[in-house]
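Removed: one protein chain of the complex. Kept in place: all other protein chains.
Going by the order they are written in, the chains are A, B and C; count residues from 1 in each one.
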Amino acid sequence: MKKLINDPANARREFLAGLALAHADLLAVIQDPVYVVRAGAPVQGKTGVISGGGSGHEPMHAGFVGRGMLDAACPGEVFTSPTPDQIEAATLAVDGGAGVLHIVKNYTGDIMNFEMAAELCQARGVEVRAVVINDDVAVEDSLYTAGRRGVGTTVLAEKICGAAAERGYGLARVAELGERVNRHGRSMGVALTSCTVPAAGRPNFVIGADEIEMGIGIHGEPGRERSALLPAAEVTARMAEAILADLPFTSGDRVIAIVNGMGGTPLMELYLVYAELERILRARGITVARRLVGNYITSLEMAGCSLTLLKADDEMLSMWDDPVVTAGLRWGA
Amino acid sequence: MKKLINDPANARREFLAGLALAHADLLAVIQDPVYVVRAGAPVQGKTGVISGGGSGHEPMHAGFVGRGMLDAACPGEVFTSPTPDQIEAATLAVDGGAGVLHIVKNYTGDIMNFEMAAELCQARGVEVRAVVINDDVAVEDSLYTAGRRGVGTTVLAEKICGAAAERGYGLARVAELGERVNRHGRSMGVALTSCTVPAAGRPNFVIGADEIEMGIGIHGEPGRERSALLPAAEVTARMAEAILADLPFTSGDRVIAIVNGMGGTPLMELYLVYAELERILRARGITVARRLVGNYITSLEMAGCSLTLLKADDEMLSMWDDPVVTAGLRWGA
Amino acid sequence: MAIGREAILGWLDALRQVYAANRERLTELDAAIGDADHGTNMDRGFTAVHAALAAQAPSDAGDILKSAAMVLIRTVGGAAGPLYGTFFLRAAAACAGKTELSPADVVALFQAGIEGVQQRGKAEPGDKTMIDALLPALAAMRAAAARGADIAGLMDDGVAAAEAGMLGTIPLQARKGRASYLGARSIGHQDPGATSAFLLVKAAAATWRA
Partner (left out) sequence: MAIGREAILGWLDALRQVYAANRERLTELDAAIGDADHGTNMDRGFTAVHAALAAQAPSDAGDILKSAAMVLIRTVGGAAGPLYGTFFLRAAAACAGKTELSPADVVALFQAGIEGVQQRGKAEPGDKTMIDALLPALAAMRAAAARGADIAGLMDDGVAAAEAGMLGTIPLQARKGRASYLGARSIGHQDPGATSAFLLVKAAAATWRA
């Protein structure tokens, strides 16, 4: 395993130390229990918005802490859901009296840990609502799965809910907006290589030089199906078609699109995929109203990408355009 | 070779098509000859600032085109200097009557192609000055080399010169500032893996699971020395020491620091390295006044990082803080 | 052996050693159908339990289990953290006020813990989870106790059943947890959580035999 780390057991702590030093104007890092909190929190009267999950997906979530997005993030160990005490402490730290929204990705561990934390917070008199993101069309949402995974739509929900909270929306309205974003967002991913969890020390899966994994998540788990290596146009078309058919997206829709790198994909390739995606959408009469192209929700050093489309209404677009000042997303200020 | 491309021969064109679609508000892409130009160029009376080099280093340079940074970028084929006709066309497109600065990285090919272009532009009556960036301390600047390579300081020069031009500085002053940045900037890089040039189809070099290349450039060329895999603290210390001793940087200096990912390094690791770097600098009485942590000047999907330190004066810091609106760097607007 | 405070401490200490020794194995199983962290998670959790108890162990077996539960909940994370945390929380409650556990008390301890896992995770038998090792173990222990077996005897039956349940996860398609995302590709792999659950029962049997 080749990584710029010292000891896998300390990687989370040391990474967060660097984050705190690099962005002291935006955030602070608390190490026990571990959470990242926006500078100046809590904001009195403002609905708090927090998220969390395993580390290794940066900039999500810690890189989205700051004005107009998250009030706090709870980073677990690499690919491991955070623990209830982290989430409880972060919730208490950001509660400005108006309650706190938990944006939770749909994984068994995340759900259970956030649920336990919510009980603890409610026992302390802090109102908590959770929005669960489950947007990955590669997974069937059926009795035979733990439901769909939460992936790229999480970034959109964090931005949009963060903006709404900043504008003064109450907890119920922010939560309702987050649920609407989740209902209208769909994603799918592809991996060209595996990633290596630092503590595991070897790649999660072995994959041939001419193979790709279609329908991967963000934890280095194998995908739904192994396919031959295909040209970017074909890979993009397969993912886009699965996404478009699922909602379904139709002519006249306006979308916010993300072409997201998994951590080890050159930006050149992501832009190339974006060109393919926009061509496909235009041919169907779908307008890309806003977009992100880059690394936003990663899987360590995995090569590959994911596509996310959100069928956006006026309120979502307006929230999207609001100022945001975080390490990973910044505009308008 | 596993890449999200179609045909290596079309990768540059298709990537730029995506860039143009994704950032139509910031820039336009001209395909023959190939260059990327800021929306609304030329700005009458403003000194033009352009750069260029091989593709595969994104976001540099095309991702730095926009208000407060570059007026145009000339992307060559992957790792191949752009040709004089590209540079000439870009220069003419951004000249607002005040002349154009060429920010050139010190590689034989870049130097020769920019020189030929400058001759063509001057013959057309456009005043051109060049600032050559040669900041890589891994290379001796001697009769026995082509001089030091231009690496991370390029990003700083593009930001700072771009801000100065935006403020109305004339060509000579912008060039003088660029040269000052170059004189005070130093960099060094390390690779954990090689990268694969799309048209070559296989990794540039073979490297063992327990080896790293110290003193690499940004073109997948092997470094000065192969070393055993070391902990991040040790890798950071070795690079920082080479850089600090070279200028030299001394107690009381204020620096702009970049911990730059080569394209395949998780952000977690870059922040971890940043923590090591800041610790080293503090111990020497050097203050990090500003910093960037992320992928800014990459080498396709190579794993590894580079450090850049610029001993900054008040003017540089003030230019650094000016608004910038580009795909790769954005603040203050 | 009488199951009191020392036996509970011994079990927890054995678990620390067992998960340390099986760290790579559990992580490898998790890499195949999950995210390659189960061994690290279990090892981190039980190492922390050991450290906490070494610093200060409560005088009562129930309190020891409760403090182990709290440490697991704070340090394991993922799916395993809440599930094993809940196991020990409920097991602690089942021991409350007892200084020495009878065979029936041991069955009650596991029954409470396993019911907690079921309530928390809502997995059914055959979903390819730790439940597939735990439920058969519980049934076997209950049957042995009903037959009048002593603790060593009922634990032996529990271990055998847990092992069979663990191996029985191999041909299953996962319907809960991360492995369910793989669909049919989860078939043919042994579930990491069922494996750590088998080790949990086995460590108790080994410790309480002496």
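Note that contacts are C-beta pairs under 8 Å (C-beta built on N, C-alpha and C of every residue); 3 or more make two chains touch, one makes a residue touch a chain.
Because the structure is a prediction, the values reported are computed rather than measured.
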Chain not shown, its touching partners among those shown: B
Among B:I30, B:A130 or B:A200, the residue in touch with the chain that has been omitted: B:A200
Selected residue (touches chain absent from view) among B:P84, B:G261 or B:G304: B:P84
Contacting the left-out chain in the complete assembly, out of B:R224, B:R238, B:R254 or B:R290: B:R224
Omitted-chain contact residue, chosen from B:I30, B:L92 or B:M116: B:M116
Absent chain, residues of chain B that touch it: 9, 33, 54, 76-85, 107-109, 112-113, 116, 138-140, 143-146, 149, 197, 199-200, 202, 204-205, 217, 219-222, 224
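Assume only the chains that are shown with their structure count from here on.
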Furthest chain, CA centroid comparison against chain B: C
Chain closest to the middle [Cα centroid of all protein chains]: A
CA centroid of chain A to CA centroid of chain C, Å: 32
Intercentroid distance (Cα basis), chain C paired with chain B, Å: 54
Residue numbers of chain B (touch at least two other chains): none
Sequence positions of chain C contacting 2 or more other chains: none
